[in-house]
Structure formats: structure tokens, C-alpha cells
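Every protein chain except one is present and positioned as in the full complex.
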Amino acid sequence: MPKLHLRRVFPVAVLALALVALAACGGDYPNSTFSKNTELNEGAVFLWDRMMLLGTIVFIVVETLLVYTIFKFRRREGGPAPRQIQGNAALEITWTAIPALILVFITVPTVRTIFENQRKAPAESLQVEVIGHQWWWEFRYPQYGIVTANELYLPVGKTVNFSLRTKDVLHSFWIPQLGGKRDLIANKVNHIWFTPKPEMDETALNGACVEYCGASHANMRFRTFTVTPADFEKWAAHQKTVALGSPAAAAAMAAADSAAKQPPIKTASLIPASSPAPHSASSSSPEVWVFPAEKMSDFNWPKTPLPATQFDESLLAAGDAAAGRALLTNPANLGKAPCLTCHVIKGETNYASDDNAKGPNLTHVGSRHTFAAGLYRLDAKTLALWIKNAPAMKPGSQMPTFGAGEYNPAIKAAVPAAAGLDDKQIADIVAYLRSLK
Amino acid sequence: MSNDRAHADHTHEHPTWKQYKWVALWLFVITVIEVWAYYIPSFVASKAFVPALLIMSAVKFTVVVMFYMHLKYDHQIFRRLFGGPLLIAGATVVAFLFLFGKL
Amino acid sequence: MASLAASPTHASAASTSEQTGLWSWLTTVDHKRIGMLYLYTALFYLLVGGLEALVLRTQLAKPNMGLISAETYNQVFTMHGTTMIFLVVMPLSAAFFNYLIPLQIGARDVAFPRLNAFSYWVYALGGLFITLPIFFGVAPNGGWFGYAPLSGPTYGGGFNMDFWVLGLQILGISSLAAAFNFITTIINLRAPGMTLMRMPMFTWMSFVVQFMVVLAFPVVTAALFFLQFDRFFGTHFYEVAAGGDPLLWQHLFWVFGHPEVYILILPAFGLVSEVLPTHSRKPLFGYNVMAYSGIMIGFLGFGVWAHHMFAVGMGPVADSIFSVATMLIGIPTGVKIFNWIATMYGGSLRFPVSMKFAIGLVAMFTIGGISGVMHASPPSDLQQTDTYFVVAHFHYVLYGGAMLGIFAGLYHYFPKITGRFMSERLGEWHFWLNFIGLNLTFFPMHFSGMLGMPRRIYTYDAGQGWDLFNLMSTSGTYMLLIAGLIFAYNFFTSRRNGALASNDPWGAPTLEWSIPSPPPEYNFAQIPEVTSRYPMWDLKAPDRMAGIKHTHADAAVIAEAHAVPVHEETERRTAQELGIPMPFPTIKPFMVALGIVILFSGLIVMHAGNFPLAMATMLGGAAFMVGSLYAWLTSPLE
Partner (left out) sequence: MSTAATAGAHEAHEHTHYTTTGLHHRKIAMWAFIGSECMLFGSLITTYLVYKGRSVAGPFPHEAWTSPDGKAFPAILDIPVTSASTFVLLMSSLFMVLALAAVENKGKPGYEGRLGSSKFWLAATAAAGATFLGFQAFEFTSFVHHGLTIKTNLFGSSFFTLTGFHGAHVAVGVLWLMTMLFIDIKRGLGPKDALNVDIMALYWHFVDVVWIAIFTLVYLIK
């Protein structure tokens, strides 16, 4: 066996580390924490840079001393016996004092930044409520009366004040590109605020849950779209109405004026909607505006492999939205398609309210790009597979299996063929959901 | 704590019978005052109530530890074994009360 | 009192205590054999924990891998953390406490030999209790810090976390009992002349650690009791619906959890402080400061726990206080680092494998320490917490610190323990593969973390910029496995076939090297008289010790020792021949431990819904425990 020498290995190790560092600078890192996209993260990056500098100096000093000592004082046979030094007060005081001094340069800006970040958010901020669920995100805009899920729209140049809470266990809300995270804690409302820089318009970002929350913690992701204020208003104006554009929803549209009369969605809002919504709900249907798909980058599109679940795809093209709507909304079908006991679709007869719905609000599900907490691309086939057997696509998912004969891994039982939905019915439901723009 | 064999524990003096009884009397009297204070609504409402009670129980605590547990007379090692943890425990309790908004 | 030189020495590597066989191991109260039990058990769990890491890393090698399910992954990472901390590093440290502390302070055994056996058996049985469920797919799955309410009955139903809650309670009993034992041992069984400021640095660091155990474990015990009551008796400590506060768990856990990390590292620091001076032929630089900095680290360690909770929104004042307090720990730790380097500086360095590992600790721990300080700045930590950057930090301090230090200690003390050397050649391989492997595994995690990869995820999507780093980490892990296997081979073959070692193969300065390798069961035929921090150098290298002040009394003892010619005894005497009373072997500590574990198992049965059987198990376990305890307490020690 070759005798390895420090002399030979050390440079190799250093080289390897340097290579890693190089690799880190070269690639495409869509979730980098080093961006300066918000004032919040500017503070963090400033501290990081300073600590990185000081840390590197400390590292180099220590390792250089170490390596120098190792080489300089290797034992030579017959060499003189080393001087027996017990210690040296001056030296020891020095290497106590210097680190203490270094720390002053870290603690002072740290404390300053802490107090800066945790000031009260400006009063005119956009309020967003983030509610964590096992394992998806609910987003509410109390100033607009919007309840949505898994896709977050933020206007650039405007401070967003998030208030965070959870329906069950702890989660943590994080968009790496925009700044540090904040935990969602039961029996507590947390806050974090920041302002996306204007140059962030038309940007799509990934976010994630970063507090371990059970089986599908890894699958609790979300998308954030930072858009111009004008686009944001367009989006919001549309989102707060009932869904548009689908022939089947036409009936619901007829009730559009009654929607205006309807009291705004009852949400146990944490933030009083003090400032009136910029656009009051109108019966005239605003145009549909969603973040343009072509502006999304490759990393925004989920690549989660699809499950082995079979689906007769030819049915999808022929999906009948009206029939799908009937399945969902006709109380007679509640046994087979109890969707509205867990989901809310504004404008339809709901059995659940926004505050006790177990699943995401589906009012505008057709206008989303991804679903199931950013795990899948929202297209007809994937949606069909989901309705057929959600737990097979997302471990532990609280959405039950509906496909006739499908095996539900969560409860280790198959759905009786008669009780489940067949592929045709699912295709109809998909058509309806997709029409909910 | 160099060579601590010099003061082995049989050399120390003990508290006496008389002290024991005085201590008991003190404990009794302070307890009576504590309970009495509890029944004076105006005192309970005053700012002094909580500190007064805390001080009284701290005195009782100390008296028992010093005399009944003869820490006052015993080897200093015991004082450290007890005092250190007590300090850290006390600090931790205070820190918790602060963190949970009770202070 | 006799001088060191007069104590019998012995060159053969034959095992000291002649009794072998299972029964002798079950009943032993000899601190050295108990140390060996700890060592073997913990090395076994190192393999288990390492294989768990291997599973984790293989699943993460590439995006969207399907090697194991989410649920399995969650169980494996929870068990990996729990195993490595409670069943590997703490017990490996305990192995050294047991084996070395009495030898280093010149004692024949620990203060309470049977309590010592008890500690081991509680650990061994508790380890099984918490590990076996993985074979039934019901291993703990709430993460190693079991955050409520996910660990509570509402969201953590099933048996998984039951095993965790109860298992940690059991292991806590073991650690606490051992801590009381070692505190007493170190205070009360030091040989004449060994003042606290003459104790070997390993004993010093162990002393600090015992106090940390004594203070930290009761807190997690209380926290676990609450959780246990919630799970089994319907209380509401962490139940959200009743107003319970999940942050209470977090605070209580970390009041324990942070000191715990120093409980893991300080023994390794102690070992390194033995190895470096020996192979530098120089005394430890700044002994006093090294001791005080250890105390300082231990003390400060109790005031920084909330740095694990910067994301929970404690408010700016608390954030600032905990941030500054945390950073302060960097100062005493830095002192240690620099003093180690100064110990080597100007020395005459030799590089056996133990020395390489010791230097490895100095080099690698520094990296982990610096990333620790980066965590300590909340605005920056909010970008790091719960990402792989944290995983990188704590593996640098745990693997690059604690494990490397322990390996240094193993190579260093192997000749003392077995009378034989480990192969240096294989050791070199072990070291270099470890050194490269650990950097390859954990360095890229800094990048994946800062580039947005959360921890505790069983899978991640492609295209997030993490693929390369994960692949590197995974390949590094395989390198570590190979290193580990080489080590295991070396360890087992050297025990029987290694080159023979003398009493003092390294020319080390402390008492344990004055007695035969392996030591006789009574350790010291005569309790030695300690003349300075480096009693062995006083005798063997008087010129080296010339500059060191000795009291007149000490000088006289040394002079007397030099007057007596050193005689090697060929025949090893037994304790009986020497008239040294030895404690009787006894099975009772094992039985008490067994009773405790049975008692706890009853609660699992209760959760299974069989109340009568549960009561029977618990009462049976309790009766067995109390009966054995009574028998123990009424039978004489020796």
C-alpha cells in the first residue's frame, strides 16, 4: 500500500475544495440565498459576506499555523529535545482578545439588522395570510377577499406583510430568493415582511416548507410570482370573482350579481381589511390574468415522476365540463364525489367554508400552473391521476382516493368499484376544474 | 481546592438543638406571614405582593438548606455541587418567564 | 506510598481478568470491562447509524429517487440522528470515561462499581428498545428533536414516537446514573498529590461533561414526561386545541439539546489534549486556560439554547441576547484551538494514526465552529436554518470533531486496552479515507444548503441546482463506509495479532501508562503518589521536566523513586495475592436495568389497548426492579 503523505494529500484536498467552490459559482442556482432581491435579504447577505470574510481569515490563520507547525516541527531522530513550555500568558490573552474583537464586528451589525428586520411593517403594506396545512399552503389576501393555494402572487416594489399560522403541526415558510424563513406555529401568529425589488417583475420562484411536518414535508412546496403592480391588480381583480370562462360556469355567472350581494367570503381574517380593496367586486367580469407560463423557467416546472396509476387518456379530450360540474355540485352525487365537503369553489353550493375546508380552495384552480403544493404540473392527465388516486401521488396526502377500484395506500384498502369514480367521470371533473379559470 | 483532605467532614461543627428549634420557629412564623398576606386584598393587589412573597420563601429556602441540610457547616464542595445547579436552574426559570412574556 | 516505578509491570498481552464467557460479562463490575462493553456496543451502533446514513444518502444521490418511501426515510433520518447521538457518541465517550478516568486519577475503580454496571445495562437495553422497532416499520419518525405537536398523540399517532419518548427516558437514566458516579469518582478517588489542577485534561473535560449531564438531562426528562403524559394519559401540555404551546417543547428540548452538543464534543477535546502533547513531546500549552475554557464552554452552553429557534419569532430582544451569547462560546473554543497548535509548535512531532486524527479534529472542527458562528447571527441564520447548511455545520463538529477525536483516542489507547498496537498501515488508510470522505460528504452540503435545499426531505426535484452537490455527498459517504470497514478489520485483527505493546508505548505523561497493558483488574498494585501534571515524565524524562516547578515534597518523592531500581515483574499477581479487595461480580444491576425497561414497555402495551396486560407488565417490571434493587442494596460490595 502506498504511504500517503500529508505533503501530497493536502494540496489535493485543497484543490478538491476549490473545485467545489468553483462549481458553486458557475452553475444555475434558482434557489440561491445570496440574491439581493429584497431589503430583508440584503441585510442577510451583508452579514453573510462579513462573516464569510472574517471566517475565511480565521480559517486561513488556523489552518496555516497548523500546517506550518506540522511541517516545521516533525520529529528528526537525534534532534534536540523540545523546549518545555507550559504556556504563555501574553499569547493566550492575545488569542482570547482577537476573536473577541472579531466578534464585535459581527455582533454589532447583527443586532442592528435584527432590530431593523423586526420593526413593524409599514401600514400600507399588502397583507398576506399564510396558513400551513399538512401538506399544502393556503394564501389569503384579506384586503382583496382572495383565498387561494400553493401559488403566491406578489406585486414588486410594495412591502408584503405576511402573517403566518398553521392549521395543524409546525411548518416554515421560505422563499430562498426573497429572504429568510419564518415558522408557522400553532397557537401563535408570526410575521415577516419584505419588499421585492422592482426589477423582480415577471419572476417565478420556488418556495418550500422547511420545518419537518410529517410524511410529505418534502412535498410541501409552492410557487411565487412577483409581478408588476398593474398585473397584480389584474390578477387580484379576477381572483376575487367567481371563476370565468367556462361554459359550465355560465350558470354560476348568472349569479354574478348575487355574488356582489353575497357577503364577502367569511374568513377569520387576522388582519382587519382596513384599506378597502382597490377594486371593489364588480359584476362585470374582469379579464383573466395569470402569470404567463412561458415566463416560467425550467426549474419552476415540477418534474415529479407520475405514479403507476393507469388512466384512459383518450377520455380527457372528450371531458364534459357540465357533467363534471353536475357530479360535484349535485347533492345526489355527494357519496361519489364529495369534493365540496373539503374544497370551496366560490359561487357553487359549498359544504365547507374557507375556515374549515380540509383542502385547497379550487375557485380558480384552472388558472394555476402547478398543484398539490407545487408537486405536479397542472395538466389534464396529471389532474385526472390525482383525483383517481391522490395518496399514491403524494405520500400521506389527506385527499382520499376516488378512482373506482384504486388502492388507497393511506388506509391500505381499495375503493369499491361501485363507490368510486370511473375514468369518464374523472375526465368530466377534470374538464370542469380546468374550466375554473 | 488544592489538597482538601485537611477539612474532612468530621471536623466540622454541627448546628445545635437550640438552632434547630429557632429555625423551626422562623419557618413557622414566615409561613404564617405568607398566608396572612395572601388574605389581605389590598396587599395582594399592590406591587409589593409578589416580591414580598418571593423574598419570604427565599429566606425559608435558604434557612432550611443552610441549617437543616447543614450546608453552612459542611464541606465547600457540597456548597458548589448545590449552588451551581441552583443558580443555573434559577436563571433558566427567569429566562423562560421572560421568553414566554411573563416578566 | 510507593512511587510509580515500583508498581509491577508486565509485558505479556494476556487478558487480565481470566474469567470469560457471557456470564462474566453480564455480571462484571470492573470499570475496564464495562468500558469495553460500552465500546463494543457503541461501535456496533456506529455501524448501524452509518448504514442508516448510507440509506439516506443513497436515496438523495439523485433527484426524485424512489429507493425508499417517504415514511421510511423519515424513520431512518430520525433513527440516524438519535442513534448517532445517544447510542454512538455519548456511549463512546462513556467507554473512555469508564476505561480511563480511574486509570488517569490513580484509582482502583469508580466510586460505585455496581451503579456503573447498571448504567451500561440501562444503555444497552434502552438502545435495543429504541432500535428494534425499525425492523417492524414503526421506528420513531419525528426527527431527533421530536418537535411537538408532530410528536404528540394528535399528529403523531401510532407507536413510532412512543418508542422514542420512552427510549430517551431510559437512556437518560443511564447517563444520569453514570454522571453521579463519575462526579463522585473524580472528586473523591484522585490519588494523593493529584489536585484538580493536576488532573489529566481528559479527566478535566469529562468532569465538566458530567456536570452538564446532571444539569441538562433533568430538563429533557421533564419535557419527555410531559410528552409521555400527553401520549399516554391524555394531558394537554403540547396539545394545540387545549392552548398548549409547541414552543414550550422547543425551549425545554434545547435547554437540554444545546448543552448536549458540548457533552458530545468535550470528551473528544479531552482525548485530543492527551494525544497532542504525547506525540509532540511537550506539555499541553496553557493547561490552566484549557481547563477553564472547558468550564467556560460548559457554563455558557446553558445560556444559548434558543439559537436553534431563531425562526420561531421570539422578538428582537431575545434574538439578540441569544445571538451574542452564542458567539461568545467561540472565544473559549478558539483558545483551545490555538493552545493545541501552540502545544505542537516547537515540539518534536511524531505522526502515528492517533496524532493524525487529533490534528484532523483541530482542522475540521474549526470549519464546523466557524459555520456555527454564522448560524449564530439570526438574520443570516434565517437563510440557513433547516437547510443542509446546518447539516454541514453539525457534521463538521460531530464527525469532524467528536468522531475524529474519538478515533484518535481509540488508536492512542488501543495498546493500553489490549496490549497490542493497531496496524498503522491500515490506520493510515482509515484516516485518509475518512479525511477525504468526510470533506467530500459534508463540504458540498454547505453549498446545497445555501443554494436552498431544505433538510429532512426524502426527495427533491430536478433542476434546483443541487444535483451535483448531492452526488458528491453520497459518494463521500461510500468512502466513509470503506474507511469504517477498514477500521473494523484493523480493530478486530489487531486485538489478536497486533504487535505487542509495552506499558508506555508512546512515552505519554499520565498515570495510566505506568501500569501494564492491559491493566490488571486492580489497576494499581499500589496507589501511586502524584508529583505533577506529568507524573510519568517526572520519572522517565526528568530533564524534560527540569523547568517545571515541583514542591519539595514532590521532589522528594521523585528522588526516592529514582533511587529504587525499576524492576519488571514477570509474573502477574492477582488481586488476592496482593491483598486488594475487589468488588464481587453481580447480576443485580443488570436485573434492575431489565426491570426498568420492562416497566417502560408496559406503556407500549397500554397504547396497544390491552390495559390489563399493560398493568401486569408495568407492575411486574416495577416489582422486579424493586426486588432486584433491594437485593443489590443489601448485598456487600466486596
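The first chain written gets the first letter, and so on, giving A, B and C; residue counts start at 1 in each chain.
Note that contacts are C-beta pairs under 8 Å (C-beta built on N, C-alpha and C of every residue); 3 or more make two chains touch, one makes a residue touch a chain.
Every value quoted in this text rests on a predicted model; they were computed, and no experiment measured them.
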{"item": "Chains shown that the absent chain touches, full complex", "value": "B, C"}
{"item": "Sole contact to the chain not displayed, among C:Ile34, C:Val48, C:Met79 or C:Leu115", "value": "C:Leu115"}
{"item": "Residue, one of C:His236, C:Arg495 or C:His607, that touches the chain absent here", "value": "C:His236"}
{"item": "Residues from subunit B at the interface with the omitted partner, ascending", "value": "4-5, 7-9, 14-15, 17, 20-21, 23-24, 27-28, 31, 34-35, 37-39, 44, 49-50, 53-54, 56-57, 60-61, 64-65, 67-69, 75, 77-78, 81-82, 84-86, 88-90, 92-93, 96-97, 100, 102"}
{"item": "Contacts of subunit C with the absent chain, listed as residue ranges", "value": "108, 111-115, 118, 173, 176-177, 179-181, 183-184, 187-192, 194, 214-219, 221-223, 225-226, 229, 233-237, 242-245, 248, 252, 255, 527, 581, 592, 596, 625, 629, 632-638"}
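The working rule: only the chains that are shown with their structure count from here on.
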{"item": "Rounded Å distance between subunit A and subunit C, as computed from the means of their C-alpha atoms", "value": "39"}
{"item": "Interchain centroid distance [CA atoms averaged], subunit B/subunit C, Å", "value": "36"}
{"item": "Where subunit C touches two or more other chains, by residue", "value": "245, 247"}
{"item": "Sites on subunit B touched by subunit C in the complex", "value": "1-3, 77, 81, 84-85, 88-89, 91-92, 95-96, 98-100"}
{"item": "Subunit A - residues contacting subunit C, complex", "value": "1, 3-4, 6, 9, 13, 16-17, 20, 23-24, 27-34, 40-41, 43-44, 47-48, 51-52, 55, 58-59, 62-63, 65-66, 69-70, 73-76, 79, 81-88, 91-92, 95-96, 99-100, 103, 106-107, 110-111, 113-115, 117-118, 134, 168-170, 172, 174, 176, 179-183, 185-188, 190-191, 206, 208-219, 221, 298-299, 302-305, 395-396"}
{"item": "Complex interface listing, subunit C residues touching subunit B", "value": "183, 187, 195-197, 211, 214-215, 219, 245, 247-248, 251, 255, 302-303, 306, 314, 318"}
